[in-house]
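Only one protein chain is missing; all other protein chains are in place.
The letters A and B name the chains in turn, as written, and every chain counts its residues from 1.
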Amino acid sequence: MIPAPSSVQGSDKIVSITDLRFTYEGGVEAVKDLTLDIRKGDYIAVVGGNGSGKTTLAKNINGLLRPSRGTIMIRGHDASKMAVPEIAKVVGYAFQNPDYQLFCPTVEEEVRFGPSNLGYSHEDVNVKVQRALDAMNLQHLRTKPPLSLRLGERRRVTLASVIAMDPEVFIFDEPTTGLDTEESEMLMQKLRNLNAEGKTIILITHDMRLVSEHAKRVVVMSQGRVILDSDPRGAFADLDILRKSNLEPPAVTKLAHALKAYGVPVDIISPEELVFHLLRGSEG
Amino acid sequence: MVGFVDLYTEGDTFLHRMDPRVKITSVILLSILAFVLSSLEALGLLLLLIMALVVLSRTPISKTAFAFKFVFRLMVLIVILWPLFDRSGEPVIASLGPLRLTEPALLRGLTSATRIGCLATVWYILMFTTQQRDIVRALVKMGVRFDFGLTLAISLRFFPTFGATIGSIMDAQRARGLEFGRGGLLKRTRNYVAVLVPAIVSAMRTADGLSWALQSRAYGARPDRTYLRDFRMRWSDYASLMAVVLILALPLTAKLALGMDL
Partner (left out) sequence: MPALLMRDVRFKYRGSSDYALDRVSLEVEKGEFVTILGANGSGKSTVCLLANGLIPHAVPGDLEGKIEVFGEDTSKSTVAGLSARVGIVFQEPESQLFCMSVEEEVAFGPENLGIPRHEIRERVEWALELVDMKGYNERSPFSLSGGQKQRVAIAAALSMHPEMLVLDEPAYALDPVGRIGLYSVLRELRGRHGTTVLLAERDAEEAAAFSDRIVIMNKGRVVQTAPPREALCSPDNLRGMGIQPPQVSEIASLLNSRLSTSRYSFLNVEEAESTIAREIFKKKGRSAR
């Protein structure tokens, strides 16, 4: 049974962040007093411009950075008492640049690397690796050297290597940068599949178009704080919030806002919706 | 994050204003002096002179402290290790089995340490008061080929960038469960491969991009390139240079020609 993304029950909080503060060496306070609950099965987009703190937040969640203040609970356990590999079993992080990770002679070994480090049994690792290769359509490439592949394929290898670690929560950092429309859509479909299986997805991006097409919940960050946490419609309805966090609303949203005097609702997030509202009551 | 500590601090002291070529030459001359002098008193005086220059450079304590912690530790290390290898002379201050601590050896150790202190500190003055690019530019003006100067400049420029890249690679691999510093020798070596390979690939990609960029900006188009940044010697620079030459010449003459024990 797939647990539905719930906004009602508080009991299935998988990541719970309370009063998080993080200051880098050198004094930059990247995250300030942040409280956020992530529920199992959520599909959250964390958005904000450069310097908004979204990457810092993500790295605090998976333990690469440790909070200066505040607590992070992962599945009910205090993350500060967990080593990074332990957290990695629950929270998988797919970095933006695949070339910062690939080093094995074959795709299969690359995908095997993560789960092997986590101490799973040999048989377990095999199962996870094959499943990940299947999920990312990489079986036909599994003996190839990862560095010889195209960008889209290299991305899929790094995603497969995270999937093979079999976490409950996935953090994806700008997964579609540099990809064609087709590759991008295929990849986002994979993310949708993962979410449908009950996995929690945290998408870090500044591409509002992507957000409008995929996320169920949007957390807008600016200067280390969360300035909005709502469903995508709520986020797009407020142009000021988007501008404040150095984000560019998609053209369809800008157009909806420009036409609001004519009765067009402002929380429109797709061209189809907009056209529907434009023609509503004026056809025939 | 790994990063290169840039020792330069902006300022308006006479050291900052001095022509970088004079500074480089002075540092070389003072280094020669440090080798020429052999008495503890003379070297001690030189060290004091150099420390005075550091104070005059008005470099903030945060940077000088970092630099001098290193020099100080080095000096202490030399003083401690020296008598272990040099056990000759009288009188003996202390002895433990085959080890003998003699007064002359201790003095020689102190002298060496002071010499090293002078050598290290004088180069720090150059770095506290001169921007990296001015050092490179000065070297080229003094006759180093532009190619070498550019190579040096590019290396310095990419040092912190590369440090950041390696930091990111380590983060990415740690997120895959990699733990550095743990495990047997084989595992630890494999762990470093996980950082080394992406780092080298990244470096090679950058190098490719660099070579395209250099060519696209006409690098090597003509043998006679011009330089936007230029220095011209002023009378104060000549005066400083003369002062340093004198500081070198006087003790040198005294020692070699007059046989004084300096």
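The rule is short, and it goes like this: a residue touches a chain if its C-beta (ideal position, glycine included) is under 8 Å from a C-beta of that chain, and two chains touch if they have at least 3 such contacts.
None of these values were measured; they are calculated from a predicted model.
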| request: Could you tell me which of A:V28, A:A196 or A:A258 touches the chain that is not displayed? | output: A:A258
| field | Hidden-chain contact residue, picked from the options A:M73, A:L151, A:L239 or A:V266 | value | A:L151
| message | For review purposes, identify every residue of chain B that touches the missing chain, sorted by number. | response | 131-133, 153-154, 156-158, 160-161, 205-222, 224-230
| field | Absent chain, residues of chain A that touch it | value | 49-50, 150-152, 177-183, 206, 208-209, 246-248, 250-252, 254-255, 258-259, 261-263, 271-272, 274-275, 278-279, 281-283
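Definition applied: only the chains that are shown with their structure count from here on.
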| query | If you average the Cα atoms of chain A and of chain B to get two centres, how far apart are those centres in Å? | reply | 45
| query | In the complex formed with chain B, which residues of chain A make contact? | reply | 25, 59, 62, 64, 83-85, 88, 92-93, 95, 97, 99-103, 113-114, 116-118, 147, 161-162, 165
| query | Which residues of chain B touch chain A in the complex? | reply | 1, 165, 168-169, 171-179, 193-194, 196-198, 201-202, 205
